[in-house]
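Got a structure for you, written out below as structure tokens; questions coming shortly.
A single protein chain has been omitted; all remaining protein chains appear in their positions.
Naming follows writing order (A and B), and every chain is counted from residue 1.
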Amino acid sequence: MTDIDATFAAADAADETATLTPGQVFRRRMFGHTGFLIGAGLIALIALVAIFAPLLAPHDPFAQSLSTRMLPPAWVDGGTWDHIFGTDQNGRDYLSRLIYGTRVSITIGIGAATIGLLIGVTLGVLAGYFGGWVDHGISFLLTAQLALPGLLLAMALVFIIGPSIWVVIGIVGVLHWTYYLVVTRSATQRIRNLDFVAAAAASGANPRQIIWHEILPNLFSSIIVIFTFELGIAILAESSLSFLGVGIQPPTPSWGLMIAEGKQAMFYRPWLVILPGVCLFLLVIGANLMGDGLRDITSPEGRNE
Amino acid sequence: MLRYIALRGLLALLVAFTVSLAAFFLLNVATDPAQAIAGEDAPPEVVESIRARYGLDRPLPVRYADWLGGVMTGDFGESYYWHKPVATLVADRADETITLALSALAVTILIAIPLGALAALNPNSWIDRFALGVAVSAQAVPNFWLGLIVIILFAVTFPIFPVSGDDTWRHFVLPAFVLGASSVPAVMRLTRTGLIEVMGADYIRTARAKGFRGWPLLRRHALRNALLPVISVLAVQLGQKFGGSVITESIFAINGLGRLALESILGADIPTVQMLIFVFAIVFVAMNLLADILNAALDPRIRIG
Partner (left out) sequence: MLTVRMRSLCAATMLTLATSVAPAFAGKSDDTLRVAMAEEILNLDYNYTTKREYIILAQLTDATLFNINPQTAEVEPSVAKSYEFVDDTTLDVVLRDDVTFHDGSKLTAEDVAYTYNWINSPDSESNANGVVERWLDNAEVTGPNTVRFHLKSVYPLVLRDMGARIMLRKAGSYDANGEIDRDAMASDLIGAGPYKVVSFEPGTELVLERYDGYFGDKPEISKIVVRNLPDIGTQQAELMSGGVDWMFKVPLDLAESLGATPMAEHLSGPDLRVGFLVLDAAGYTDEDGPLTNVLVRRAINHALNTPEMAKFLIGGSAEAIHTACHPAQFGCDQSVTAYPYDPDKARALLAEAGYENGFPLELWAYRDKAASEAIASDLKAVGIDVNLRYVKLQSLNQARAQREIPAYFGTWGSGGTADTAAIARIHFSDSDRNLSGDAELEKTVLAAEQTNDPAERKALYSEALGHIADQAYWAPLFSYSANYLVSPDLDFPLDPDGLPRLQNAHWK
């Protein structure tokens, strides 16, 4: 979980920051950061595809046609340009399903990363601020959470509540708050001992006010960075759960589910597995590059090399 | 020190019990073990007789207490599915998973450390960018998908390795690569930042002044210090490999603990799930403990009280 605290930079231009306003620094850093630009570009592109899916998809992603099932892509013999990426086991247009899959992935990514944020930041700030038994209790929760098989939790929850995209968001969110916790806990511990917090406490502010007014604003940028990373992690988690059959339920077009469905025939129809995987890869790499970039941009010294 | 280890061991046990309690109730709510044992076409009277035979008709708390009582005397019960003591079952399967986890760790080390070192020695060069690219990509690839792709590539299109199984060392090459790849980004980034930091330290400057250059400098002075934190991260990653073995072992049909965990969760084989949770939780906590101890032993600044 602590794997993302080192940074890389491609370009370099952060020496003359002294003479610029913070906004100008931010913008300059942002546009000078190739990785960030690529990542943000990918995310923006995929978000646009998700928003305009009905306009872009050549077919209804749910419309089945059993007599034309398992068509190969257009460039393989037997394929037609009507179904550029062929059809799946129920004769549904693969390209349209991939396009609508962006909606599933993005919704789950944002939703789950938000839930994880709420849980992780709350626990992290509480543990960091109060320390002592609160801290011990939350650390125990953290260890227990890391040891619990997510698959089991997912299976039980999907069964009890019934599967829907919201349940999957909840499950993935509940499984991914540890990174927020670890970072905000140590940051809170640090901030707590700073002079201005002590001053606020001395002037009679209660813990709630201190947490809301003094601590949380200072955590904001690191939370945004984690959120971006967690977006990618949540999308991967959903795809794994769907791949194992305990995530998104058919016939919703989820890329993980599509990979699972294509697995059986992968020696003969490898595109069924390759295409959704490439989509997942692009989306997640976009989120990661953006996260890397954001961290470089928001860190005080530009990049922590 | 001993007290610290004992405390952490106690914590591991506490975690294992909490998680196993949660798992026990989750599994019982979501599935009917008697039906899982009986099979698809079993008549209801057969299912009922199985329920009675395995004591599944008793209330949940009684059954959990029963299980707990067994565990206290070192008896983890008998697998519903395999009709064997779970402890034997787990012991039989453990070597495959240990082999896989260790070879995956070897893959991680072989890829991540040289790449990280090269990147650190040539910051902002093409090799640095290549290393960055590898790290970002490896983080964005869904593990299960990478598994399928390497099967298509290296077992089907270029038939170098077997598709699946666990008979010879050749069977472990692809799964170890897939499982190892997931740890490459973390370890590589840490190696790189660690080295860059160390290279800037005074004693390296002194060594440089004495005429050490390139590899000898790296080997005799820099690498040792830079790798201290990497070693403890490797311990944590090794712990995670056990959990990560679930998907990898299933895809490559390796008869280890990960696959056993997946099958017993999906097949409602409660005693097996319970023991595996124990094993995984303890391995996880033990590896974290090992990381802490290594940190303390290798870094004179840290003292564990």
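Definition applied: a contact is a pair of C-beta atoms (placed from the backbone, for glycine too) under 8 Å apart; a residue touches a chain by one contact, two chains touch by 3 or more.
Note that this is a predicted model, so its numbers are computed, not measured.
Undergrad: Write down which of B:D32, B:D57 or B:D95 is the residue touching the left-out chain.
TA: For the chain that is not drawn, the touching residue is B:D32.
Undergrad: Pick from B:A42, B:V71 or B:L102: which residue touches the chain that isn't shown?
TA: B:A42
Undergrad: Check the options A:P58, A:G131, A:G170 or A:G245 and report the residue that touches the missing chain.
TA: In the complete complex, the chain left out is touched by residue A:G245.
Undergrad: Counting contacts across the full complex, list the positions on chain B that touch the omitted chain.
TA: Counting only chain B, the missing chain is touched by 30-33, 35-36, 38-50, 53, 81-84, 151, 155-165, 167, 170, 253, 266-268.
Undergrad: Residue-wise, where is chain A in contact with the chain that is not depicted?
TA: So the residues of chain A touching the unseen chain are 62-64, 66-67, 69-70, 72, 76-78, 89-91, 155, 159, 162-164, 245, 249-251, 261, 264-265, 267-268.
We take it that only the chains that are shown with their structure count from here on.
Undergrad: Show me the residue ranges of chain A that touch chain B in the complex, using the header's touch definition.
TA: Answer in residue numbers: 2-10, 12, 35, 140, 143-144, 146-149, 151-153, 155-156, 159-160, 232, 236, 239-240, 243-244, 256, 259, 263, 266-267, 270, 273-274, 277, 280-281, 284-285, 287-289, 292, 305.
Undergrad: Residues of chain B touching chain A in their complex?
TA: Against chain A, the touching part of chain B is residues 11, 14-16, 18-19, 22-23, 26-27, 29-31, 123-124, 128-129, 131-132, 135-137, 139-145, 148-149, 151-152, 156, 185-186, 189-190, 192-193, 196, 233, 243, 246-247, 261-262, 265-266, 273, 277, 280-281, 284-285.
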